[in-house]
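Take a look at the following structure, please.
A single protein chain has been omitted; all remaining protein chains appear in their positions.
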Amino acid sequence: MIYRTPKTYFLVSGSSEGYTRLNAFDGALLNAGVGNTNLVKVSSIIPPHSKEVQPIKLPEGTIVPTAYAHISSDIPGEIISAAVAVALPKDEEQPGLIMEYSAQGHKEEIELIARNMASEGMKMRQQEARKIKSISAEYTVRKIGAAFAAVILWR
Amino acid sequence: MIYRTPKTYFLVSGSSEGYTRLNAFDGALLNAGVGNTNLVKVSSIIPPHSKEVQPIKLPEGTIVPTAYAHISSDIPGEIISAAVAVALPKDEEQPGLIMEYSAQGHKEEIELIARNMASEGMKMRQQEARKIKSISAEYTVRKIGAAFAAVILWR
Partner (left out) sequence: MIYRTPKTYFLVSGSSEGYTRLNAFDGALLNAGVGNTNLVKVSSIIPPHSKEVQPIKLPEGTIVPTAYAHISSDIPGEIISAAVAVALPKDEEQPGLIMEYSAQGHKEEIELIARNMASEGMKMRQQEARKIKSISAEYTVRKIGAAFAAVILWR
């Protein structure tokens, strides 16, 4: 049911050129390995006791709760990046937190910002992070391009 | 469960004037026959073996995964349109793709752009489209108006 709590998660990222911004977004999802699913954007928690798994091939057309960052651009030569970061608390009874960030710029700096955001979100919860995981994608636009990074929440 | 894969789909569109932009959006949904449901935006795949059906009256308040295009305007006299297009691959084991587009302009041109986007999305998947279906709505704003087009994914 929609109220079900996800049990596993994995991180993916991708980028693409495209015929339009939405096609570039679609291409970035394909490049990330999740382009044939129905992503539903969520605000953005890892349930306690969830396990990170290797990216799996999701059933085609399945509805998948996902926390994601996304950016597109039609400025040739522009460098764009998208990143997500997961902060996991020392207290494993507590939930983890996902933060998303995307902007112009190289993926190292964008990913670092996402990590800092996740770290700050832990502080706001008075939790100490035992680990911060992150992923990002960078793209240099030819005509129209997109970058995408996501945490897929899975059953 | 949220991970369930939809089995059927149908296309709807509508437009409306409204007291605010959100009221106009609400009116466009009512005009399209889906105004009393809880639409959840998805990115935007027709699962393999899904069947297109005639628009059905959805249970009121039900949560419905939907790929949609939407535009609103408060410029009197402005013509706005929203369109969705579905590309279905020759290989019926493969998923279909939904593309959404909305902009100022007449529905014929907006719908054509959505169709081209869906066609390009098939190419990106190295699939040939056996059929492209589309729907659109056009609205000439009096004070505040909205146009809406959607593919409803249903069980």
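We just call them A and B in the order they show up, numbering each chain from 1.
Rule of thumb we're sticking to: a contact is a pair of C-beta atoms (placed from the backbone, for glycine too) under 8 Å apart; a residue touches a chain by one contact, two chains touch by 3 or more.
Note that this is a predicted model, so its numbers are computed, not measured.
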(request) Looking beyond the chains shown, say which of B:Ser13, B:Thr37, B:Ser119 or B:Ser134 touches the absent one. (result) B:Thr37
(request) Sort through B:Val12, B:Ile45 or B:Val64 and give me the one touching the missing partner chain. (result) B:Val64
(message) By the contact criterion defined above, which parts of subunit A meet the unshown chain? Give residue numbers in ascending order.
(response) 1-6, 40-48, 50, 63, 65, 67, 94-95, 97, 99-101, 113, 116-117, 120-121, 124-125, 153
(request) Please give every residue of subunit B in contact with the chain that is not shown. (result) 1-2, 4, 16, 18-20, 22-23, 25-27, 29-30, 35-41, 59-65, 154-155
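Throughout what follows, only the chains that are shown with their structure count from here on.
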(message) Between 0 and 180 degrees and rounded to the nearest 5, what angle rotates subunit A's CA atoms onto those of subunit B?
(response) 120
(message) Using mean CA coordinates as chain centres, what's the gap between subunit A and subunit B in Å?
(response) 25
